[in-house]
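Pasting a structure here, questions to come.
Apart from one protein chain that is not included, each protein chain of the complex appears where it belongs.
Should a chain be cited, it is by its letter among A, B and C, assigned in written order, with residues numbered from 1 in that chain.
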């Protein structure tokens, strides 16, 4: 199989059929671009919730007037638990300061206050992997059984919302990626089919003149490869344009955008993915073609 | 121009070229579907922020020990302002009740409290159209100049974030809609071009046999029309499937989804829009074709 | 009917026809002959205005080549039945449809089309192939479909370009007889060919072309 000539045939054909090919390349480019955006959203959401342990804490309020000793024991008991990352003891004086700070717009609240009415408390941070709704709920119940613990407080609603959103986004992203990948393979598939049918006559002539299957097929595979790769490069350019426009420019007026993380190393795979999908489409189309 | 025969030609051609046509129909369907989703998101965000006036309020704290008379005057002054929708006077007793309610998890805060340390306050709701960042800021400054007003409190940060998000989403949506519409026209355009080039020979024969331009062109316009309309119907089905799946099903586990508003009457226009885009594409392609 | 005055036709890098003059009257039967590449097909293409002459005047049934509007050419062509040298059959349509298209283009109703198409197919001995497709026919059968399509609409002029190149002598004789019958009814018939058998024993005019020049005329 004289490869150079078949490559020439493939490249010539790309330029002789500009409309089918442009159509396919753009469709693939847009498809991969949307996949990338979906991935970007899911990825950023994941990254954002990965920082959650820093922000999330379980607040354990202790009984009034416990001994130093007892407090130290309770702190120790929590430190031993698997899910616990850190335990901070907040003496009631600090808690009062904090409350005063929070209500500093209305200092009059504390005007008549002589005594510190607040209890000691513990701020417990959890390890990342333990940050599921069930684990936290179980831990809270355990904590309540420890003697000297008066009350446990944690953002149950917040946690379950995040949890559900994450699940929803993950399935949404997965569905989108599967559908669009199938779509891209279909685009390559039907492009090759279109080109193939259009060249049916030419191919029949090649065959009658003694061309092998390889000679006939390789231009189509090369074309699928080129179309897919070009589409992939296009989507890479698109993603980068999107990044510079929205993340860098828009973040000036909308600070939210500045916290978007852009995993460039993943997106560099786009041309390879496009190429792979392109060859797959062509391969499937050729495989199902009788000639 | 014998219309029935050209219609027959167009329909036959649709089925004789299944791959180009399927490709175009799916691309258009997906394009319109994504436009619809973008529209849905922007629309819902707008609807959500339209309810904002109900939730957003300007809190005006008055000086201690003002006379009933003076308070009534101040309330009247606010009521006269253009931007103001309603003014509610909150006596300091009510405010204390509210605070106690808010801090009911830590009732000990109020243990030593004899006197009510809180001032009277006014809760001012604004008209929808006045809910811009600048208007609110101006109003707050005006309010501070009124004698007897001690402090004004409003969610500046919240308001500006919403404002920016709204602006960002609107431009994002508009860009997406413009790009994808152009894309759909391009798809129809290149589909017709593909079909046209493939039939070049047949068309030349028609011409040599004495066919008029109308006879030759109308099947292509009809095909563009059918492709666009079918794509539109497809996207309508897609939007409905999306609605039933995500809004109705997902909302069971993720309550956030249940508040999505689905403006069915807009989406019914999808087939018409598709049709229009399809004919445009075909028309542009035919106009630029020499034969 | 058909008049050429000093007609010259150039292609990119060669002259296909040079200073051609002739007049064909209504109802005549005329043969053009000449070696391969001498310009016969080009001459016919000028008649049905698929090409414009570079110099000279062409007048077809009152339509002038240099003043005719693009949009009225279809109506000129509806007076002409053409047998193309390269057939120009629609490969994805049945033999019936291939012949019927000539009538459909003219806006004729399906009810009237059927008997006319079957008549034309009978003339070329292919009535039994009407539901077949062009690529399932032999070369000579295809050529006869083209002839049927050219005569089906009762045109004023028939232009036949090498109409018997793929036909054996017997079938060719049958086709020529059909052309003569049609000609006898008043239709002008112009045939380009190098098969001398076709006009050996016919009352007709023969015009000889050689590399773009009209070299001789032969009446008999």
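Just so we're on the same page, contacts are C-beta pairs under 8 Å (C-beta built on N, C-alpha and C of every residue); 3 or more make two chains touch, one makes a residue touch a chain.
Predicted model, so just to flag it, every value in this text is computed and none were measured.
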Message: So there's a chain missing from this view; which of the remaining chains does it actually touch?
response: A, C
Field: From C:78, C:116, C:144 or C:204, residue that would touch the chain that is not displayed
entry: C:144
- line: Which of A:93, A:141, A:205 or A:240 touches the missing chain? It is A:205
Query: What chain C residues would touch the chain not displayed?
result: 11-12, 33-37, 40-41, 85-86, 136-141, 144, 161-162, 165-171, 194, 196
Message: For chain A, which positions touch the chain that isn't shown here?
response: 1-2, 5, 16, 201-202, 204-213, 215
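Here is the rule we use: only the chains that are shown with their structure count from here on.
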- line: For chain B and chain C, the contact-path distance works out to 1
- request: Find me the chain with the mean Cα position closest to the mean of all the protein Cα atoms on display.
  value: B
Message: Suppose chain centres are the mean of their C-alpha atoms. Which chain sits farthest from chain B?
response: C
Whole-Å separation of chain centres (CA-atom averages), chain B against chain C: 64
Statement: Rounded to the nearest Å, the gap between Cα centres of chain A and chain B is 24
Task: Please report how many Å separate the Cα centroid of chain A from that of chain C, as a whole number.
output: 69
Query: By residue number and range, which residues of chain B touch two or more other chains?
result: none
- prompt: Which parts of chain C, given as residue numbers and ranges, touch two or more other chains?
  reply: none
